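All protein chains but one are shown in place.
Now for chain A:
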Amino acid sequence: MIKLTDIDKTISSKFQKEFILKGINLEIEEGEFVTIMGPSGAGKSTLLNIIGLLDDASAGQYLLGEEDLTSLSDKRKAKMHKEHFGFVFQAYHLIDELTVYENIETPLLYRNVKSSERKSLVAEILDRFGMVAKKDLFPAQLSGGQQQLVGVARAIIGKPSILLADEPTGNLHSAQSKEIMELFQKLNDEGTTIIQVTHSEDNAKYSKRIIELEDGAIVKDYNSQEAQHA
C-alpha cells in the first residue's frame, strides 16, 4: 500500500547539507500494524511526517497504492488528509477552544458530512470510548489519558485507512497507555493500517512488525512475534 523508494530528507544550512533521513526504502501493506523505534534524533518523527504528508521528502519517491504522492499541492494534501490519514500526537494537539464533542466533530466538518449523520457518528464514538459524560468539557478540563482518547477518537472518526501515531502514550502512565494500545489493536483488527513511533517495548509488542531507525537509516526491519519466538 505504502511504498517509499530512496527517500532522503536533508536540511541545508549555510555551508553544509545534513541528512536527517538517507536512502529509506520501505513497503507497508494494507492492514499492517507497524512500530518504528530508534534512539532520539534518529528521524522517526520525520519519517512519520513524510508518510503523513506533513513534511516533504527532499528526494525519492512516495507511492500510496497507485498514486504518486511525491510532491503535492496544498490542496491535494488537504484532500489526502481527509481521505486517508488520521493522526495521533504525543502532545494530543486538541483545539483548546473547542469542547470534546466539537473536537471530535471537526474532521467530519471538513468532509462535508451531513449534520444528522455527524451527530450519530460522534455519539457512537463517544459511547465506544466511554466519554459521553465528558462531551461538553474543554481539553484543559481532562486528564492526559482522556485527552489522548479524544485525540484517537478524532483521528479515527473520519474512518482513515492509515492511522499515524507519534509517541501516542509518551505523556501517559502505564494504565492509560494500555488502554490506548488495546484500542489500536482493535482498530487494526477492524482493518485500519497503523504506523506508530514509540520508545516503549511494551507498546511495540502490540504490533506485528518493527522497524528500527538509526541516524536516518533503517537498520532493522523484522516481525516482532517471530523475533520473540526466536
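Basically, a contact is a pair of C-beta atoms (placed from the backbone, for glycine too) under 8 Å apart; a residue touches a chain by one contact, two chains touch by 3 or more; residues count from 1.
What we mean here is this: contacts and distances are computed from a predicted model.
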item	value
Name under which UniProt lists the unshown chain, selected from "ATP synthase subunit a", "Thioredoxin reductase", "ABC transporter permease" or "Sarcosine oxidase subunit gamma"	"ABC transporter permease"
Residue of A:93, A:119 or A:199 in touch with the missing chain, whole complex considered	A:93
Touch with the omitted chain, as defined above, among A:17, A:111 or A:128	A:111
Absent chain, residues of chain A that touch it	49, 52, 54-55, 74-75, 78-79, 81-82, 85, 87, 89, 91, 93-98, 102, 105-107, 109-111, 154, 158
